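As you look at this complex, bear in mind that one protein chain is not there, while each of the others sits in place.
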Amino acid sequence: MNTTTIKLITIIAEGVLKDRLIDAILKRGAKGYTLSEVHGHGSRGISASFWDGAQVRIETLVSPAVAEKILQHLSDEYFKDYAVVAYAENVEVVRGEKYM
Amino acid sequence: MNTTTIKLITIIAEGVLKDRLIDAILKRGAKGYTLSEVHGHGSRGISASFWDGAQVRIETLVSPAVAEKILQHLSDEYFKDYAVVAYAENVEVVRGEKYM
Partner (left out) sequence: MNTTTIKLITIIAEGVLKDRLIDAILKRGAKGYTLSEVHGHGSRGISASFWDGAQVRIETLVSPAVAEKILQHLSDEYFKDYAVVAYAENVEVVRGEKYM
């Protein structure tokens, strides 16, 4: 079967950032996203009070070019001042054009 | 340490499809699966009402051959008529024979 390799971006952030982050990824070309609730814990440089509650996990399947734009934006706007974690990985999908 | 590379398949679908999808992956050779609740949002070609509720995320670790069968089945039976998202990725496990 024909599969296409695209990027899965996962962002974990304080719930209060949810709407801003969703807006940011859609503006950079994401066609959809998945939300779930997680509890994040950082043991270094993150105050305990920050993590004292639920975080949101946002996942989106995008082209490599869109992935680059999203990571660049997060790096420019969030990584310095917010406890936002983000990572990209390669995944295989059928009908990859749906996500591009 | 010896690790084996196998496939992690992730399926995100409307909750009502859960039992059918679980049945489908077990029939094609999956030995187990993990369920969690997510909220999916598609910005193109998916009606808002569809996503107005919880979706299920089904994850399963399988051999490449079983992964191929599962993706083929989803492609044949679901991708045209349902808002099912599925992707495969390579992961490393210890005692890979457990999943084969």
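Per-chain residue numbering starts at 1, and chain names A and B are given in the order in which the chains are listed.
Heads up, the rule we're going with is that a contact is a pair of C-beta atoms (placed from the backbone, for glycine too) under 8 Å apart; a residue touches a chain by one contact, two chains touch by 3 or more.
Quick caveat, the model's predicted, so the values are computed rather than measured.
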- Message: Among A:6, A:71 or A:94, exactly one should touch the missing chain; which is it?
- Response: A:71
- Residue-wise, where is chain B in contact with the chain that is not depicted? 1, 3, 6, 8, 22, 26, 30-36, 61, 89-95
- Task: Just the residue numbers, please: which parts of chain A touch the chain that's not shown?
- Result: 10, 12, 36-44, 46, 55, 57, 68, 71-72, 74-75, 79, 85-89
